[in-house]
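For this view, one protein chain was removed and the others were kept in their places.
For subunit A:
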Amino acid sequence: MNRRDSLKALAVGTVSVGTILATSCDKKDSKNTADSGKSGVYGRTAEEKLIDEKLMSETFFSAAELSTITILADIIIPRDEHSGSASEAKVPEFIEFIVKDQPRYQLPMRGGLKWLDIKSLKLFKKSFAEAGKEQQIELVELIAFPEKAAPENSAGVSFFNTMRNLTATGFFTSKEGISDMAYKGNQPNEWNGVPDKVLKQYGLEYDQKTLDQCLKPEDRGKIMTWDS
């Protein structure tokens, strides 16, 4: 985002524009998409490859915006005993890509980040990224709980819902997130029904008719024949 665009994007009225700008766009556009989801080989047509390449070559968020996104993403999905944080799983890079891929996110995300900075400015006289950890959490508390939030923070709630969605999706579709979720599939398998202990847990069982009708693992390699 260049300085002129920043000015245009700001619709803040009485708040000091200089304060915001000083903290948001002075680091210039950096290579924030370095190796973010470099398009792998996943069965693209020639047209689709071009679409991916074009999106990869563009930059949407400024470095400052992306650093705020990173802070928020790690507040939403922090490192815990099971797995790393959102930023460790490259969620900010995913968010940078998805807003270019689905431009309907662009205005709510950019505007939401600005709302957050203005709110932070009002509360702490600092941008969100510059505020201390406790202050950041204090602000997040105001917008993270839709049913408890004050009406004047509804725009922030809406933005935070979007951030929560994108962070969760970005994290749990990453390699680390899938492993955390303990998804066991996407590999050649021999499905032979729900494990016994799980059936027992739910008080269910396969009746004899089902067992008789269903595929038996030992038949999987045998060519099927019919009587007539």
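One rule holds in what follows: a residue touches a chain if its C-beta (ideal position, glycine included) is under 8 Å from a C-beta of that chain, and two chains touch if they have at least 3 such contacts; residues count from 1.
In the analysis below, contacts and distances are computed from a predicted model.
Novice: Looking at UniProt, which of "ABC transporter permease", "NADH-quinone oxidoreductase subunit F", "Choline dehydrogenase" or "5'-nucleotidase, C-terminal domain" names the chain that isn't shown?
Specialist: "Choline dehydrogenase"
Novice: In the full complex, which of A:Ser57, A:Gln102 or A:Gln208 touches the chain missing from this view?
Specialist: A:Gln102
Novice: Of the residues listed, A:Asp52, A:Glu88 or A:Glu130, which one is in contact with the missing chain?
Specialist: That would be A:Asp52, which touches the missing chain.
Novice: If you put the missing chain back, which residues of subunit A would it touch?
Specialist: 36-43, 45, 48, 51-52, 55-56, 75-78, 80, 82, 94, 97-98, 101-102, 140, 144-148, 160-161, 164-165, 168-175, 177-178, 180-195, 197-199, 201-202, 204, 206, 210, 213-216, 219-224, 226
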